[in-house]
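For reference, the structure is listed below as structure tokens.
Heads up, one of the protein chains got dropped from this complex, but the rest are sitting where they should.
Think of it as A and B in the order they're written, each chain with its own count starting at 1.
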Amino acid sequence: MISQIVIVLFDGFAFGMLLFLLSVGLSVTLGMMNFINLAHGAFGMFGGYVAVTVMRQLGLPFLVALPLAFIAMAVLSVMIERTLFRRLYKAGELNQVLFTIGVVFVAAAAATFIFGTVQQVIILPDWLRGSVEIGGIRFGIYRAFIILVALIITALLVFGLERTRLGAQIRAAVDNQRMAQGLGLDVERVFAITFALGCGLAGLGGALAVEIVGLSPSFGFQMLVYVLIVVSVGGLGSISGSFAGAALLGIGDVAGKYFWPEIGSFLIYLLLVAILLVRPLGLFGKR
Amino acid sequence: MLKTTALAMVLGLGVAWSSGAVAQETLKIGVILPYSGPFADAANQLQAGIDLYIAEHGDEVAGRKIELIKRDTGGPAPDVARRLAQELVVRDNVDILAGFALTPEALGAAEIATEAQKLMVVMNAATSVITEQSPYIVRTSVTIPQVNYAFGTWAYEQGVREAYTLVADYGPGIDAETSFAKGFTEAGGTIVGADRTPVANPDFSAYVQRVADADPEAVYIFVPGGAQPAAIGKALVDRGLSPPDIKVLGQGELTHPEALESMGETARGIITTFHYTLERDDPLNKAYVDGYTAANNGREPDLFSIGGYDGMHLIYEAVKATNGDTSGDALIEAAKGMAWDSPRGPMSIDPETRDVIQTVYIREVQEVDGELQNVIVHEIPNVKDPLHGAAQ
Partner (left out) sequence: MFFGLGAYFAGIISVRGWGEPISGLLMAGIFAGVIGYVVSFLITRVQHLALIMVTLGLGFLTYELANAMPWLTGGTDGLRGIRTWPIFGQFKFDLWGYTGYAYALAVLFLCFLLSRRLVNSSFGLALRGIRENVKRMPAIGADHKGHLRLIYAISASIAGLAGALMAQTTNTVALDSLSFERSADVVVMLILGGTGRLYGAILGTIIFLVARDQLAGINPQYWYFGIGILLMVVVLFMPKGILGFLARIVDRRN
């Protein structure tokens, strides 16, 4: 029994960490600029495609493909942010929703055109395949790898946010945008950097997700729902919130399906509705 | 107020105007498929099968030029499929309805085929009941009970006594679960556990862990094609559930080429049942695979492609037999009992149920020339759908 609980916690946590990488960027940008970017999942999708392509066409190893996915998405997002999205910060929520849905449509069509509708495959190096047995429990090596990557990134993010100058600026901009601007902070620039970081992380998450959930042009839509759940449950603009929300969602999902398979698919939605009714701002939301 | 009335009139006029077209010399085939959305890949592969047949056999049959009119349903959307079928019949004057990758969509459009008296060729959707919904429906793909019932019996004959079933929680999955279990238990086997996974399931670890806890002799798996076969395959390996420790059984989607590539070495020994095998050694199949890969940037044909290809074959031959008469009654009569050699092997149309009769192949993943392939280990010829007639 205990070993089952351990394995469910482990698997759920790994899935949750994947969701965390995919959604943390959206949470922070939403909290900072109130900009609803439904195209966030599309960055994850293209991150996955970048990783698959460089591994296939250029034969680069997996560990090189991951940072490349991050960089490519960060650069792409800055380009899109500077040319398109920045016009919309003052626009209403509904217009942002409409515009970014439009972007998702275009992204899906572009992915279909370039890569075809076929499911993409990522070939992992041997040392990431299979599982190890510890105390009679089998742990998937790749899942452990995902957890490791996510924890390192969380540590970097928390450190960056608490200790660096940019981190302080971001916190200021999230807490009170007008005040920060009044104090001479270039909020737009800070935002552009945050946006790039967030989308880069989504790209990284997308690349990591290929092995677990696959990759096709509808990835952007599929993941959007999960990402939105994580963001709303965790609370806007909070890294720890996204972390907790994602872990909760991942573990809840896996545990629900394991212990009560008949109602497994309901559980996360019940959880979502219940949490939001009790805490409309999410678990860690400030406003 | 006035505006609304005017609007109503404009809309009303639009309908009256568009329905006034006349029949033409071309043979119009309305193809209804989910070209976008989560099943886009199935639609594209099926379409490529159709295109290949037309490219090989010319776009003219019995003196009539073939014209395809493609319509997108965007996913499992029976009401959309029905509306599109209606529009195709009424507005575009199509002679034949074709496509139908998904069961709900075929069911949605069936009534239109009956009312309009048009031949409806189901090129993929695989639930038994479909052909019973209209006397104008004929199927060129496969039915799930067809491949799985015999598979259950075979598994028992191979010495498997206990199996656990894990299927996707939707029509086809439940059909697969039922028919495999029926074949297996009637032969004397026991189902020790059965779970159903949500259709859009991103992570299988929980379900696979339940299978591992039960520690059965064999596990039977049915998941929709696409990303899931590889995902579930890898989840199985992570739990140590791979041959030879446990027999992994499934329907052919589980080991389609992309899934094999992704699973790699761990796929070895998985046994699947299917009606089409890419590597089947046969000149017709070789030519088909070569033609297909050449036309599609090296992409290999799959179950969808063969359904579309044979579907077009049926249309061509039926139109030839009626000498260009495209009334639904004439075409369906011509289709009944039709038999031919397809790249998948010999197949025919049951004159009573208008459903496909074909060979079921049982394949095992083995290494051939350094590559993992589905190698046929057993053939069961002339299999009919076991559920037809059972319901009446």
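FYI, contacts are C-beta pairs under 8 Å (C-beta built on N, C-alpha and C of every residue); 3 or more make two chains touch, one makes a residue touch a chain.
The structure presented is a predicted model; accordingly, all values stated were derived computationally and were not measured.
Which of B:D59, B:D79 or B:D215 touches the hidden chain is settled by the complete complex: it is B:D79.
For the options B:Q45, B:T103 or B:N124, the residue in contact with the chain missing from this view is B:T103. Where subunit A meets the omitted chain, the residues involved are 30, 84, 87-88, 91-92, 94-95, 97-99, 101-110, 112-113, 221, 225, 228-229, 231-232, 236, 262-263, 265-266, 269-270, 272-273, 276-277, 280-282. Residues of subunit B that touch the chain left out of view are 3-4, 7-8, 11-12, 15, 19, 33, 35-37, 40, 44, 70-72, 74-80, 82-83, 86, 89-90, 103-104, 107-108, 111-112, 115-116, 127, 169-171, 174, 198-199.
By our rule, only the chains that are shown with their structure count from here on.
Measuring from the averaged C-alpha position of subunit A to that of subunit B gives a distance of 35 Å.
Against subunit B, the residues of subunit A that register as touching in their complex are 4, 7-8, 11-12, 15, 108, 112, 116-119, 121-123, 129-131, 138, 140, 142-143, 211-218, 222, 226, 253-258, 261, 264-265. By the touch rule above, subunit B contacts subunit A in their complex via residues 36-38, 40-41, 43-44, 195-198, 200, 202-203, 205-207, 209-210, 213, 226-228, 230-231, 234, 237-240, 258, 261-262, 264, 266, 297, 299.
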